[in-house]
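Take a look at the structure below.
Selected chains only, in their assembly positions.
Residue numbering begins at 1 within each chain, and the chains themselves are lettered A, B and C in the order written.
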Amino acid sequence: MLLRQIFDPRLAQYAYLIGCPATGEAVVIDPERDVDRYIEAAEAEGLTLTAVAETHIHADFLSGARELSERLNVRVYVSAEGGHDWQVEWATDHPKATLLRHGDTFRVGNIELKAVHTPGHTPEHISYLVTDRGGGADDPMGLLTGDFVFVGDVGRPDLLEQAAGIEGVQEESARALYASLPAFLGLEDHLQVWPGHGAGSACGKALGAVPTTTVGYERRHNAALDFARAGEEAFVDAILADQPEPPLYFARMKELNRAGPALLGDIPRPHRVALQELAALTKDPNIVIVDTRTPRSAYMARHLPGALHAPLDRTFSTVVGSLVEDETRPILLVIDGDRVEEAVRELVRIGFDTIEGFVDEAQLEEWFAGGGAGATISEIDTARMAELWDDPRYRVVDVRSGAEYRAGHVPGATHVPHTRLPRLEDRLPRGQTLLVHCGTGKRSAVASAYLAARGHDVVFVDDDWSGWAASGKPVEQGQPGETSVAATPF
Amino acid sequence: MLLRQIFDPRLAQYAYLIGCPATGEAVVIDPERDVDRYIEAAEAEGLTLTAVAETHIHADFLSGARELSERLNVRVYVSAEGGHDWQVEWATDHPKATLLRHGDTFRVGNIELKAVHTPGHTPEHISYLVTDRGGGADDPMGLLTGDFVFVGDVGRPDLLEQAAGIEGVQEESARALYASLPAFLGLEDHLQVWPGHGAGSACGKALGAVPTTTVGYERRHNAALDFARAGEEAFVDAILADQPEPPLYFARMKELNRAGPALLGDIPRPHRVALQELAALTKDPNIVIVDTRTPRSAYMARHLPGALHAPLDRTFSTVVGSLVEDETRPILLVIDGDRVEEAVRELVRIGFDTIEGFVDEAQLEEWFAGGGAGATISEIDTARMAELWDDPRYRVVDVRSGAEYRAGHVPGATHVPHTRLPRLEDRLPRGQTLLVHCGTGKRSAVASAYLAARGHDVVFVDDDWSGWAASGKPVEQGQPGETSVAATPF
Amino acid sequence: MLLRQIFDPRLAQYAYLIGCPATGEAVVIDPERDVDRYIEAAEAEGLTLTAVAETHIHADFLSGARELSERLNVRVYVSAEGGHDWQVEWATDHPKATLLRHGDTFRVGNIELKAVHTPGHTPEHISYLVTDRGGGADDPMGLLTGDFVFVGDVGRPDLLEQAAGIEGVQEESARALYASLPAFLGLEDHLQVWPGHGAGSACGKALGAVPTTTVGYERRHNAALDFARAGEEAFVDAILADQPEPPLYFARMKELNRAGPALLGDIPRPHRVALQELAALTKDPNIVIVDTRTPRSAYMARHLPGALHAPLDRTFSTVVGSLVEDETRPILLVIDGDRVEEAVRELVRIGFDTIEGFVDEAQLEEWFAGGGAGATISEIDTARMAELWDDPRYRVVDVRSGAEYRAGHVPGATHVPHTRLPRLEDRLPRGQTLLVHCGTGKRSAVASAYLAARGHDVVFVDDDWSGWAASGKPVEQGQPGETSVAATPF
């Protein structure tokens, strides 16, 4: 048996290529939408992709299963569990698709994959028990756990309610997750665990940075499973506590993955936009300008009016996905020309297929030098914020997570997690200057850019929050009333 | 660490003596009521009992915990879990008692016992994780599982409803049991499992005849845990299917164990009854005559009028406990003089403390030879039953379990499990001759004796049921309507 | 599958009854010579013995395998491994015997036993992997380890050299034992380990008092296996260090077990000796008088001349086996009449079949009262020994183990482990009074009696050794020269 873990560091996502060297066949599990990578990985190992399988309907990216299925004519395996609302619509009645129920198996050469229904993260979620029958074994080597069990954590059962906007189900999901634990804990210690996400994913809260683990190590050390020893109530309480707010675009991903993502074909190759073309584009209100430049001070000093600030790092998908609610809007990138493909892959993975073009830094300088329109956001540090925070002309806007906010915030600060701005921005006051801060300046830079583009009067606080309390400034704890997103669900 | 499993083969019950050789202290877990055995076992190992612990409120025997506590002044550990209705009343506020919550630990010398709440069989059930800290280990050696997990099976979650008469809770209990599984499955493979019952107990349906097992072996081979892999619904369905009818006295044991069994002191030593005394006793309607003679043909040929037939084997407790509903009635034994203590221990374990005396076989022969009153029950085989079964003067009474009955029975036969006769006997017709059969003649002998004593006109079918169908006689399957206990709950 | 561990507390020996309830067949593993116990145990479970199996040629007791084979006509399984010198002679070419090689299997009903060659304790030693195929499993439930792995220890590889007098092999045996470890460590954690001895056996040095264990628990906590982690040399050094001197009779057991123990038939039932008969017996130099009375002060105060002191406790076999080198000599017991069978079983287990008769304590008093010959040994404590030890008229004789002796002893004391007296007694001085001490008075009582019977002038030191050094008396450490058994191997 051959196994390759294929990592997308941006989403901390693991797809898997599993092949049978004896027959030359291979399956890819949980591919992202730009599937050329999986096809090339299989070819490099001398294998032919004959199947693609999904563990569940993903929320953080668009699945490449349909893309692979249509492009290569491979067999598709998705879950038939979870009830009517959780069926993959495009696969239902598809001639190449097999809908798997708990206990169903399929083979890729001599490798057997067996579906194990493990709801919780989502109702239809299945894991795959992998047995290398070609190697003479009739017992499994490991479990592809998808978003069920991670290294050190379990998949979030609150995403449906938090992100997908399906109200009142998070406790039910947590109980379903608890009821799935015997399916994991019933396995032998030595089985490998091949998870769907690694450290940094929004699908769990305490994921380890070791790529794989074992049933036995998780049985001993997984923090979430540890709560399960104290029974169902203790588990449910612990698992729902202090989960970070998921990005808003997760709900859209769910819908698209269920319905079937549009076929992508080749990766889009946007052209370099000439300056005269840029003049027209900056006037088109439908265009979304995504400025990826670093450091953030470059953006604050001067940027195209209305441009979002979205550095091309692990936060890129989250920022663009959360702040641009309509993925059909065309995108103009401000970007280093060598990194265009990287950005494009990120965008298509979350459904932004129309990339109108790009300009690079040198062009931008030329644009401004030639008198092109530019905008600026002013910056302060927390020492200055300390002088202004209770001045009625200003309003502190805290864009950190709910857990961070509750642990301590500027008294009277309005709380809006930066990934929730499009839904909550209209509650921010228009007559005051917004002092936008987070923990380090990273998230508040993104939020400042967004709010400025929406016409607010914004000052960007570029500083570490940790210094605030240390210097004896006032701190309030707990829920603040109507100003927090937690008090006013969207 | 020292561990001794102390077996009661009649109830297939295991108590445990666990001691610390370094300090000379020991604890006994789940003792039966005749506690001299545990005290002697500890002494033989050079240990002093300093504690007694219970896993749960037992249904199949009276606990010896109170007896030990009062007699030796040892500390008592019982569960504080399960809610108000499941508190051990006698131990509440008792100065020597500690009520344990999930996660609580206590020590006996260098041995640590940790309570793990594992409801299902009963709501307050706890298991004990045993760690030999004297041996330098800080990880446990095994789990005392009580009636939670057995060798090859799990404890019945239906007993409360079936035996204790608490209606409508068996599904809830089965779900609670499912939710307890992570507490077991979360343990490492190499831990020993020390169960509360072995093969033959009425507290489970498929117990193995190996005295102990391991977490890993059960993870792989326990039939009940195997259902859990398919999720909660599959588990609940499987676990409630085809459980044998528990003996009626279980409900009484629950009540007495909760309230606190009467203190016993020394084991009663009944005297040999003189024949003139026997004459008086046989006329006393309050006396219960329990005839233990084997083979059963001896009883059928001639017995004291009104005597029950209860052979002194593994079924003795079940028969006496089920057929005598008032444990304060005095008992007269017909028994081999060498086996009186054996029978007395059986009786006090289920609360029959008043043993009036005994007569042996030779005395009985003398009694009959001297013209003493005797009664007889006639016997037939299934060939003869085949000639009579549809004759309206006769009524076939099937005293097997519900599962056996449903799998195939004489058409029109009335079904009454032999352990339920006191509650259902008044539904049997008085005008017909009852042809009482079971699978082999063993249970129908007991039932025939009971019914004859209650004034029915009885014929005992002493034959194997398996021959009936094989010889082409009519067989009906499934529920038969109002004549079955299943259709008419008590 | 049914499994019963059958314990002999004197030798801390475990035999096993393993049966198949489906077919009614059973095998007994490593029976002692009084085999009625195994036959009865099988019958009590409704099983018929069809086979007997040995793990190795025992040194601490006579095997009952031949006895069972001849009496019940069952099949015999012994090891064919270990080379020519280690073949069970009586079984070679026996029509009912099967000689097993590594990997061979046999079945008892649906239970499979597979021989695993595990030399070290002895060269031919095999363990049995037990699989309950009747229960549907095709993987083993446990390993019958004989004297290979115990709870917390491994079997001694030095016995052959130390006890059986085969010089220069203990290191080779320790290396063979090391090379056997993969056969154990290669097993899965959850397998049960059913050892041949428990706490108190002379076949290992640190056996735990829990009757069974698991591969995983031993992998984690077995002290001997722990040394193996540091490699072969560390293991060999540790395993040979400080093993207690084995009893001398072990060499004889080996020989008899290899050749085939004499058939025993029914357990001997010695008669109560009349006093006139006693007069004759006490004059017969061939008779061995074994005085089992407790406390030891009774013996010291007055005993039959020449009588050995051998309390009927866990040391009985060791004392009689070590101090009486010719097992054909007839034995006269001084004993409580209720415990005769107990003593007789102990004796036949180590080959003493001729028990001439017994007298009880009351008879003995009558004997002495009637002027019968008696002898006395005087007692002192360590305070008195401190006054005498360097007086040239006295010689301190230390009968503790070599390890105890080396850790600290009376300067100039002669060292003879009490189990080695017959081989070394002639090196003790005849002109001095021997002050015989041990750690508590128990072993020195035995040794004093033996030495007095051999004509030495003996004073019995009945005190705890631990007080000696604490009170500031002189202590010497290490080897003392030619007077120690360690310096003068036999």
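Assume contacts are C-beta pairs under 8 Å (C-beta built on N, C-alpha and C of every residue); 3 or more make two chains touch, one makes a residue touch a chain.
This is a predicted model, so every value here is computed, not measured.
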item: Assembly size in copies, with 3 chains present; value: 4
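As a convention for this text, only the chains that are shown with their structure count from here on.
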item: Turn needed to bring chain B onto chain C - CA fit, degrees, nearest 5; value: 180
item: Chain whose mean Cα position lies farthest from chain C; value: A
item: Whole-Å separation of chain centres (CA-atom averages), chain A against chain B; value: 57
item: Separation of chain B from chain C, taking each centre as the mean of its C-alpha atoms, in whole Å; value: 41
item: Centroid distance [mean C-alpha coordinates] between chain C and chain A, Å; value: 69
item: Contacts with two or more other chains, residues of chain C listed in rising order; value: 189
item: Contact footprint of chain B on chain C as seen in their complex; value: 1-5, 19, 21, 45, 132, 135-137, 139, 141, 152, 188-192, 199, 208-217, 219-221
item: In the complex, chain A residues that touch chain B; value: 102-103, 116-117, 178-183, 185-189, 216, 219-220, 225, 228-232, 235
